[in-house]
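Note that this complex is displayed minus one protein chain, with the remaining chains in position.
In this document, chain identifiers A, B and C correspond to the written order of the chains, with residue numbering beginning at 1 in each.
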């Protein structure tokens, strides 16, 4: 256990379950003196919020945190930032029928196996509502990174069979992403994705997809080989989110089919860069030897289709008896649109942590 | 920095570079009383060793460790296991020409950017020779896991355009894997892969691929949400290895195209299992909610083609001048065959760590 | 930064300052299935509470936590236990005059030096009110330890010139300790200590002292050499509390004058013990080689006199100007009585952590 803390120097600890009183988030290690208030956290929290459109769950949650500590007179004071989120639309009755059932694709059985019993009021600790803490912490990280010129943008590149056309990931802006409820910067694909999701929803089903996250402005030198390579920590960061089943960066799985002569990115002199060089292409996704190269970080994750689907499914209950199960509740037919801020958050938390680790030892000799 | 330690309770720390005197590996946290000697480490080390076939580098290394501590009278004594590997075939002159050049796809530039200078005698700390420590530690983990009935088998499923046909990953044995130098359990595909590698080598090129790793016997309940989920730590473990650019488990990226009704694995009563149930299919790769489900763990990683290729490539040197670069050295034209023991090692280190974390809090109430 | 988390497996993270909205405490790693409710936390919290007697500060605080997570249906559920404490008697005006002054003995200057500015509303993060989180977490630890037969009792052995006579530390019960407001099990000394404190208070002064903490029932084998020795972690645990300036265990500093022949505790056969032996004396305080010996753990800490005294003192302000400073506020004239539950808490948190670390690797071979 004790798996609820992220980071070495920029440490995020969360507590809470979906149908209890609420969530706590403690962000320890934020540099002091940064302007911060609740409004800084709301935009990302709003993007994560359920009920934004018909493509996401209709559950209503209050996602405004109370800042309990860590901010004094409008600035971070160097002490841990404490956040409190209240749960207030619990409707636990929705979940009554599944009290002892093991829902397919869910953590019901594994939590039961691990802890001896589980909170039957919903996903409990495995509910994606926990990401409210991560997104809030990510918003703090976003603000920090803005001071060193780093911006992180995520978007949906695939829903089911529909793939977006994104000519240059580095040119995608948050405005482009937020221009449609799917969070896909290709408006034509966005419409087709919306249709796919709607069709899945109508057929009492759900659908998977892929999101891409880009970080621009990361200077060369971040990442701590051999185990805490930047690619390794980014993978862990994103794989720790619910429903994520795959991670790749740069050319990723496609490199399996490539030759070295095709895949190598060649260095070239670049006078416009502080460090004087760059690569002509970016198949390496901004990471070489586990360390940032100065090129934009580009990574992708695959999300499985929502496990909760409102059609009857065979399963087993706690007493090891076969049952037929109908999940009522309210669930996203596709997780991708709301995943975008969650994924960005984990990338930003990881970048801040590596930034601080790098600062600790740099510029001495 | 300080990124050279893996694990929370079963802690592996490594030191060393490819062209220095050697490598140190300290394994701290191994339970006492387990029979262990050098011979236990050699089989996996031999599988990792260069020069095994024409499909791998012809560099000769002495891969026998000296056990400096942690074993008394043939058994682990509970204190840190210390291993020493000597480097003895260094041929550093091979690397002279690249002393100040930034090889494409390599960590030359990023190490330089991070540390202010780099060891020009080869890959330095980023050399895959460092995995000798991981494979040795993995062999200790393998022995530990054998006492709880867990076996871990990896193999190559793709080289370039050739994909293996593996009807049931769970049935693949190490004997099948070791029956050919490619480490592919499908002998027909293995031949085609060998041809691809040979062809790449002859055209002074290299080629990428995919490996799959399966862990059978992991009981339900391992993994520590919300950040140290089993899937997250396995991803980090494998992504920390050189050349790995993608990770997925279970159905992985393919789920992006799937519907929930197709992707959900249904639970069924299984009298033959201690815990009385199982899933009919295993698209979830043995992990639900970040916790092991009792089904076999199945994961895949993509490796890029070797960055070192013996053909001229444009690049930049330390002085920010354009150069043409020819990598001499001796390098694997395809990393996959030798990756198999490295990948298995990281999976096993992760499993032992999670096993111990689980033991710490289980069975009290 | 990032120094607000304690423990490896039983992890306690706190946030909050004395004059902000409140405190958060997250206890991550508590085994699931243990009965727990708010009432379990109140007795220790009440003992820590200010305003208990004229020997402690008259500040009124509401010390009842709200359990936000980690408990379901009256039992711990294996997920992080989240606690919220509200601050409600802030009287920040009391502290106005010291806004820019550096109080002697306080962290005003050092926080300023560290974070660039500080919360001028009181002690901020360095206020002893933060121990409310530790005492609550300690109460959870106390309950856990009770299931393995371990009890932890602390008490005051010295205030100023008055030393208690405690014939056998192991026989001291909490009832004896709580029988007087000083928390000294020697009633005669307790009266003399009360007089000393009262006299210090009347002369607008404060006074230091020593507390002893005893843990009975710790089995042999806990502690992780070479760095995480039990004595080392207990020292850190207690030294992390406000005002603690010294730590010793067993015969402690007195051994500096001793000969080996006097100081060695001789082993003897003890049929009444599970492990069949014990030591005739306990000058080693229950720890040998950094590992528990099965004998009671005995340790002592020294606390300096309260730095806040209501008499004028020369000092310097933020602008580096000499000032005369009068601390108003309400402060304990002697910290010892209220320290007892804080010290016990840190000892118990340390013991639980080492218990779990020991469980992780024990009984395999």
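The working rule: a contact is a pair of C-beta atoms (placed from the backbone, for glycine too) under 8 Å apart; a residue touches a chain by one contact, two chains touch by 3 or more.
Note that this is a predicted model, so its numbers are computed, not measured.
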item	value
Touching residue (missing chain; options A:3, A:16, A:29 or A:209)	A:29
Residue of C:42, C:148 or C:316 in touch with the missing chain, whole complex considered	C:316
Where the unshown chain meets chain B, residue by residue	1-5, 7-11, 13-17, 20-24, 26, 28-33, 66-70, 72, 75, 77-82, 84, 111, 114-119, 124-125
Residues of chain C (touch criterion as defined above) contacting the omitted chain	1-6, 14, 102, 104-107, 109-111, 113-114, 116, 125-126, 130, 158-161, 200, 205-210, 219-229, 231-233, 235-237, 239-240, 242, 244-269, 275-277, 279, 284-285, 288-294, 302-309, 311, 313-316, 320-322, 357-358, 360-361, 365
Touch residues of chain A, complete complex, unshown partner	8-9, 29, 31-34, 75, 78-79, 147, 356-357, 359-362, 364-365
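Throughout what follows, only the chains that are shown with their structure count from here on.
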item	value
Chain A-chain C separation of Cα centroids, rounded to whole Å	39
Multi-partner residues of chain C (at least 2 other chains)	8-9, 29, 31-33, 75, 78
